[in-house]
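The complex appears here without one of its protein chains, the remainder shown in place.
Order as written gives the chain letters A, B and C; numbering starts at 1 within each chain.
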Amino acid sequence: MATDKLEEIKTAVESRFGDSILSFDTKDGRIVLKVSAQASHEVLSLLKDLGFEHLSDVTGTDYIKDGEFEIAYHLWSHAKKIRAIQKIRISRESPVVKSIVDLWPGAQIHEREDHELFGIDFVGNPDLSPLFLEDWKEIPPFRKDFDTREYVKRRYYGD
Amino acid sequence: MSKLLPRPIRSKGDAAANSLWVINYFTACGFMELLPWVGSGYDMERFGILAVATPRHADVLIVAGYVTEKAVSRIKRIYDQMASPKYVMALGSCPMTGGMYWDSYSTVKRIDKYIPVDLWVLGCPPKPENIGHGIVMAMNAIKGGFGGH
Amino acid sequence: MATNNLEESEISFITIPFGPQHPASGHFHAKVKVDGENVVDLVAYPGYLHRGFEKLMEYRTHVQNTMLSDRVCILDPFSNEMAYVNVTELAVGIEAPLRGKFIRSIMAELGRILSHVTWIGITSMALGLESGTRISWGDREKIIRIQEILTGGRIYPCYYVPGGVRRDFSQEHIDEIFKLLDYIEKAMKLYDDLVFYNTTFMTRMENVGTLTKEDAIALGATGPNLRACGVAADVRVDEPYDGYPYVNVDVVTMEKGDSYARSLCRRGEIITSISIIRQLLEKMPAGDFKVKWAMTKKVPAGEAYFCCEAARGELCFHMVSDGSDKPYRVKIRGPSFSHALAIFPFLVRGSQLADVPAIYWSLDSCPADMDR
Partner (left out) sequence: MSLIRPFSLFKNLFKKPMTLDFPFESLPAVEGYRGRQILDLEKCTGCPVCSMVCPNLAIELVEYNGKKYPQIHLGKCCFCGLCAEYCPRDALHMTQEAMITIMDTKEAVYTPAKLSQTA
């Protein structure tokens, strides 16, 4: 029963965006699809029309060896009871991506957090001011090249 | 029967010890162990301890757990606004040495570099009996003439 | 949105801090722009409890991370441990034995009851019903006592480990839990008179902070806040994990979506949790409760994603591992993040100033879970 819902979504997505869908697998009832960064916004709006109306999370991951950030959009469909994760890769030097605030207003703070902790620039997000850290002068702390233990030794245990 | 008779107030410290007012600013996880004290588990009002809203009326500041970089400036400002004699009680291991978050980039490792701390209660977070042990110890010290800061 | 018809330049708004040091705000700061009694705008400033868990977890092994993970949300530690431990097992591909799964679900439901009873106390303190605070925080001692006997720790149980739990339930432990459940059921009648059907509570909470179903879904509401708007979304039913496939969970939903509906949702959840624990205790299998898990066990490279139903909503952990014994990246999606930073400012605009604490605590957002 569940598998045909997955196949239905797979055909719908791949028919519209054939080439820009890098991979689409449905292991144990969960959709994980990798998309090229340019088509990410359109694929997300298609997924939203297909019933994935709950945006659970916008996760940033720093793959420093590949020189890329990976952004994972976690979606959930209340009607179909399926979870979908859409992943895109953007370059680490100029991490710019189009904001999805127009699709989900709730995404504004998730993107603001990722901006502060990773340094990813979300074009179109109304407010990207610092969220957690006050007058933070170092590089964004969740990047792999920021070593918290070395920073702590210098900042707190230096005396 | 003798417990019901009012005890004579012998010294200035005696009055201060029986009316320690705590600032209603519970920073972190120690607040969970202060719930029985605020509520009816251990009921701190039996000792004359009251949670007041403004630092002007407060005698005791409880640093109840880890202190982040953002929170330490607020704690310092509240501490400065309190009238002396004032006392600081730190709960748990995080204010003393950074504890669980010793390598976190946003928590302060030693609170006594920012405000003088009079009493450390160990535990992560300390049990209500530990905090009671600390309160009784503080009251006896104040009765004995400990002036605080 | 209540737009006032006066020119903004003619009247000056007052900005009131709903500050970090406030009896009803927890350690969370918000600037409330007020025009007389009506709230015009609210800007939230979290970050007072930000410890950077996701960065710290990259430096510790998985067993040490479970000790760290239950400190994410102070009011509901079991759900965080449940999420971290399950995501590690998914990454490695190990299944905890059935008895371990049952014990985990029982303690998670006990943690939910504890979190809701603490929530009753904080909300009635925010509304000025001091007797509700005194009595619910007194009853809380009995639940914490059972946690102390079962797990050895009070607020932070450090009880779940990847592969099961650290201790077993003995028979008198189970009798203690049954006695506790009867006590809570009796106490619920007292809470009904004291808090839930108390005229002050009802007048302060009804038609205050009404959230429609569309706004709730668009802003990312989960848990009791979403179920109060009529959406029956509960991860224990949609994606059952650990002990939940073996019990039936009746999801409590309301229609109106105002603060009072959210409070009744939490009240119904306490009763549901009691019935779940009873079902779990009757069906609990014998056998071992833990799978051997070396401290420096290597996790194969890959990604794992696990979602569980915390007391506040959908708590999800996303772990990326690179084959070493430490996770490469852990993302914690706390439910309070969207409740306090997206829904709370949205609900408060246009309401009265006196309703700000009522709305804030009807959303039950834990500042530590929001900042991580």
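In this section, a residue touches a chain if its C-beta (ideal position, glycine included) is under 8 Å from a C-beta of that chain, and two chains touch if they have at least 3 such contacts.
None of these values were measured; they are calculated from a predicted model.
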- Could you list, sorted by label, every displayed chain in contact with the chain left out? B, C
- Query: Which of these touches the unseen chain: C:Gly19, C:Gly153 or C:Gly350?
  - Reply: C:Gly153
- Note on the structure: Missing-chain contact, candidates C:Gln64, C:Ser275 or C:Gln352, resolves to C:Gln64
- Query: Who touches the missing chain here, B:Arg77, B:His133 or B:His149?
  - Reply: B:His133
- Item | Contact set of subunit B toward the excluded chain (per top definition) | 40-43, 46, 93, 96-100, 102, 112, 118-124, 126-127, 129-130, 132-134, 136-137
- Spell out, residue by residue, where the missing chain touches subunit C. 60, 63-64, 67-68, 135, 138-139, 145, 148-149, 152-153, 156, 158, 166-167, 295
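The definition used in the following text is that only the chains that are shown with their structure count from here on.
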- Look at the interfaces A-B and A-C and say which one is made up of more C-beta pairs in contact. A-C
- Note on the structure: Rounded to the nearest Å, the gap between Cα centres of subunit B and subunit C is 28
- Averaged over CA atoms, how far is the centre of subunit A from the centre of subunit B? Could you give it in whole Å? 43
- Task: Specify, in ascending order, the residues of subunit A that touch 2 or more different other chains.
- Result: 132-134, 141, 148-149
- Query: Which subunit C residues reach two or more other chains?
  - Reply: 47, 50, 52, 55-56, 59
- Task: In the complex, go through subunit A and note every residue touching subunit B.
- Result: 132-134, 138, 141, 146, 148-149, 151-152, 155-157
- Item | subunit A partner contacts - residues on subunit B that touch it in the complex | 69-70, 98, 102-106, 108-110
- Task: Over in the complex, which subunit B residues touch subunit C? Could you list them?
- Result: 23-29, 31-33, 35-36, 38-41, 51, 53, 66, 68, 70-71, 74, 78, 100-101, 103-107, 124-125, 127
